[in-house]
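The other protein chains are all here in position, but one chain of the complex has been omitted.
Just so it is clear, A, B, C, D and E label the chains in written order, and each chain counts residues from 1 on its own.
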Amino acid sequence: MRIVFDIGGSVLVPDKPDIDFIKKIAYQLVKISEDHEVAVVVGGGKVSRDYIQAAKTFTPNETFKDYIGIHITRANAMLLIAALGEKAYPFVVQDFRKAWEVIQLKKIPIMGGTHPGHTTDAVAALLAEYLQADLLVVITNVDGVYDSDPRENPNAKKLRRITTAQLVEIAMQGESKAGGSSVVDALAAKFIQRGKIRTYVVGKNDTINLFDVIRGKHNGTIVEPED
Amino acid sequence: MRIVFDIGGSVLVPDKPDIDFIKKIAYQLVKISEDHEVAVVVGGGKVSRDYIQAAKTFTPNETFKDYIGIHITRANAMLLIAALGEKAYPFVVQDFRKAWEVIQLKKIPIMGGTHPGHTTDAVAALLAEYLQADLLVVITNVDGVYDSDPRENPNAKKLRRITTAQLVEIAMQGESKAGGSSVVDALAAKFIQRGKIRTYVVGKNDTINLFDVIRGKHNGTIVEPED
Amino acid sequence: MRIVFDIGGSVLVPDKPDIDFIKKIAYQLVKISEDHEVAVVVGGGKVSRDYIQAAKTFTPNETFKDYIGIHITRANAMLLIAALGEKAYPFVVQDFRKAWEVIQLKKIPIMGGTHPGHTTDAVAALLAEYLQADLLVVITNVDGVYDSDPRENPNAKKLRRITTAQLVEIAMQGESKAGGSSVVDALAAKFIQRGKIRTYVVGKNDTINLFDVIRGKHNGTIVEPED
Amino acid sequence: MRIVFDIGGSVLVPDKPDIDFIKKIAYQLVKISEDHEVAVVVGGGKVSRDYIQAAKTFTPNETFKDYIGIHITRANAMLLIAALGEKAYPFVVQDFRKAWEVIQLKKIPIMGGTHPGHTTDAVAALLAEYLQADLLVVITNVDGVYDSDPRENPNAKKLRRITTAQLVEIAMQGESKAGGSSVVDALAAKFIQRGKIRTYVVGKNDTINLFDVIRGKHNGTIVEPED
Amino acid sequence: MRIVFDIGGSVLVPDKPDIDFIKKIAYQLVKISEDHEVAVVVGGGKVSRDYIQAAKTFTPNETFKDYIGIHITRANAMLLIAALGEKAYPFVVQDFRKAWEVIQLKKIPIMGGTHPGHTTDAVAALLAEYLQADLLVVITNVDGVYDSDPRENPNAKKLRRITTAQLVEIAMQGESKAGGSSVVDALAAKFIQRGKIRTYVVGKNDTINLFDVIRGKHNGTIVEPED
Partner (left out) sequence: MRIVFDIGGSVLVPDKPDIDFIKKIAYQLVKISEDHEVAVVVGGGKVSRDYIQAAKTFTPNETFKDYIGIHITRANAMLLIAALGEKAYPFVVQDFRKAWEVIQLKKIPIMGGTHPGHTTDAVAALLAEYLQADLLVVITNVDGVYDSDPRENPNAKKLRRITTAQLVEIAMQGESKAGGSSVVDALAAKFIQRGKIRTYVVGKNDTINLFDVIRGKHNGTIVEPED
């Protein structure tokens, strides 16, 4: 199976790098890569937000802030590379085609952000599409896709199984003012739909056993492509 | 004034490169660049569609097709570079920061596409935002923004003055099934809104006098940022 | 056997990309690459001519036109990459050493043009020399090497077996005013001679069975290195 | 005057980016650059230490940790770029020759680390030498060069005026077990000596008035090249 | 006037770098660049031949030897950069378009070889064409173009004024077995002809006064484009 993991920044670097989590997930990724082809995209987290926050006081230029954010996601990618050891490709991959090449070398490509105006979720979705991956696993602070934002609505209900079309709809609602939990942004959701990519959205707790996760045994949400 | 021109592919390469149009627009861009800072993004056109069409029969990989499309937009950019002569930066610019640098050199940066999953309209909007441009001029086959798709609805009405919020709304409608003319796609529209960029959407006919266009005298649509 | 294929632009993109031809040749190249080491160089074709034609009206600069031509050959290379699927290296290769590396990865490197002042035939000959290839197969619109230009002289005779020295002589005649069919240009011919490369020049019809072609069973011309 | 500023990481990012400090120093650098040629090298700080600390638990590989540290210094450089606005070159400069080029463009080049096994102090010293700078200003947490480590020895005495040879000696002592305050490391000190670079070592407090600092009016240490 | 200088390797590095010559020519180039736009291409010389000679005993691969030769020409280019000081662009330029850009920066671009299968004379001719230079000055060990090889034929006569067509003819003879002095190779000569470039071929002695040379006052050969 070819699997893309999309590890949220706040999972990886909640305040500073979560050494324990990185170690554990790296260990499991190495194991999984023995039987599967694995690629990883990582996000920005707290440090990224600090730097963007600082930049915001210097310049209104959103695109430049994106460049800074991308740079920090790549620092996070380097941490994961360090933790994966000989199994990781030692450079942060910046092009989807290179990721494909790295997989041919039997190594794990690690990417961060790639371009202004894109989240790392969108990068992960595009990568999954480019690689024609069998599965995209989104590891996030929220533990699944909800029918409304669980941080605001105590009655929000986690959805266990939705279609990619529903994911797009929820993501687009999330970007309008009213409710909907935007685990992944609308652009990422559209790439998932366009690429017909089976996607699991899971929380940090579920990562204790990634083997179960990739078999669909987890407490998150299963997003299935339409026919 | 700092101006970004976004020249649609089908305007530039309707069937094959429209030599006459390129010559005329190049002449005017050089003139305008004597008093203003100018940057240009060009799209793909017919050749791009031919190549993507061919690729479609070889692979389902949308992202790879995007790479091919990007490559053709850069060929178009090279044509415009040839036509602009000594005033153009001789390489196709691929990074917004480089575009800024080229402007400091008193040359015109020409870009094509930059990244899979983005149209060149989105590139132009991001560039305008990055450069904190005073104006974005979108030159397209349709001669403005309509309240519904003029190619399908004979009663579609051209809108002369809208807000960036309205542009986003129309663009998002355009991407759902029902009507709305998607002159620019939703992502581009959102970048225009986020960047608070004054935008003119004009047809090929209006390009006879670009000096008038940049002064707001044209038959297209004026998109104004909200306060 | 290590084989370089040199596929003429007008064979690949007669008017627009010849989807059928590309599919068939890609299929065969993949098959051949199971037993042989394969590298490919592709030319420009109609689109390249259109773009260069346009550039010609903008600038007298021949070298810049070469850059545009090179860019289009690389678009053609991307099409072939799409058609070859997992067997192709996903980037257009731009350096002969990289082509060698790709072969070590058990993938097919695809090149277009590389430098102003060179045809893609010269690129193919240099690549064959660099790779110390056993065979160079030139696939062209003319179906072999003739003693004079078959498009002008109805009595032109196809040569079935010549030496590399003869090829150089014919190519040099072709570049002087008088007769001689310049299937490959003089520079390419000299590289073939310098590299002592066995070369088959065949027409599009012969590509129905590339397996036969590489075994020397074809209707084209066999060019043999001198001792 | 051509001046290289070497801004210590802990000055720039004590815990998170020191927005206030960055704003103030950027303001002054822009002003100074109106009369002088200015280049800047920035260090890593707290975030860098956090990431290296994390990497240390994953791998014994010192060189890889250096790569991570370099990456974070470049994030810091991007912050300074954001704060300098139109006066800064928008890319983090990675080669001394490029820094020279940027100065010719009347912009300020900003560098971070460049290569494993080097501190950013060494980078700043090499840059000063390459640029044949008139002055190197080291802005650090300690407010000058001391005769022994002020953090350990309460009687340590700040040196107001030393030679580059003395700086090397102190730095080398600092790297042996016993005393000596290593404001700059031995390698950096040697580059300062080799390049005969006048150097001021000042604390954060002195940066309130950089104009005074570059005129030699500060509370730090003046390091003078030997004849 | 825009002038390309093509400095032969054996002029620059007869045995080892000719320090005196480099100093003198650098001094003059700086002076000339005050009134003219200047670009330079340098060749390989003795060191290049030594390295290629060594490579020849290791591998039959001509193309790889070309890469080594190119590398040495770039070392020579770096020497000239050192000698030109602040007037030279500090990197060896590798693309004709970059050379153009450097000229816009009021600096002198220095190139060495660019691609296997090309001499640096061909590079200089292509550069002159790309830049639409007014003049190409070839500085060589032979002091002009002769009607036969002066090293073999004591009666060889120096030609004072020829056309580019004649240059091509002589160069092509030079590449066949019999006579003709190949000051520039056939490929370079063809680029000179194609680009309609006025060319002066002069010996090392003439470089005592480059100002005279560029005014056409020298003892070498004047090559004039046909109408």
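As a convention for this text, a residue touches a chain if its C-beta (ideal position, glycine included) is under 8 Å from a C-beta of that chain, and two chains touch if they have at least 3 such contacts.
Note that the coordinates shown come from a computational prediction; the quantities given were computed from them, not determined experimentally.
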Checking the contacts here: which visible chains does the omitted one touch?
A, C, D, E
Given D:S48, D:T114 or D:T199, the correct residue touching the omitted chain is D:T114
Please identify which residue in D:Y130, D:Y146 or D:Y200 touches the non-displayed chain.
D:Y130
Which residue, A:R74, A:K107 or A:K204, contacts the hidden chain when the whole complex is considered?
A:K107
Could you list which residues of chain C touch the chain missing from the display?
97-98, 100-101, 104-105
Chain not shown, touching residues in chain A:
89-91, 105, 107
Residue positions on chain E contacting the omitted chain are 16-17, 19, 22-23, 26, 47, 50-51, 54-55, 57-59, 61, 64-65, 67-68, 71-72, 74-75, 78-79, 81-83, 85, 90
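What we mean here is this: only the chains that are shown with their structure count from here on.
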Set B-C beside D-E; more C-beta pairs touch across B-C
Can you spot which option in C-E, A-B or B-E is basically B-D again, with over half of the contact pairs the same by residue number?
B-E
Compute the distance, rounded to whole Å, between the mean C-alpha positions of chain D and chain E.
43
Could you give the separation in Å between the centres of chain A and chain E, each centre being the mean of its C-alpha atoms?
55
Could you say which residues in chain B touch two or more other chains, in rising order?
61, 64, 67, 90, 97, 105
Touching pairs of chains in this structure are A-B, A-C, A-D, B-C, B-D, B-E, C-E, D-E
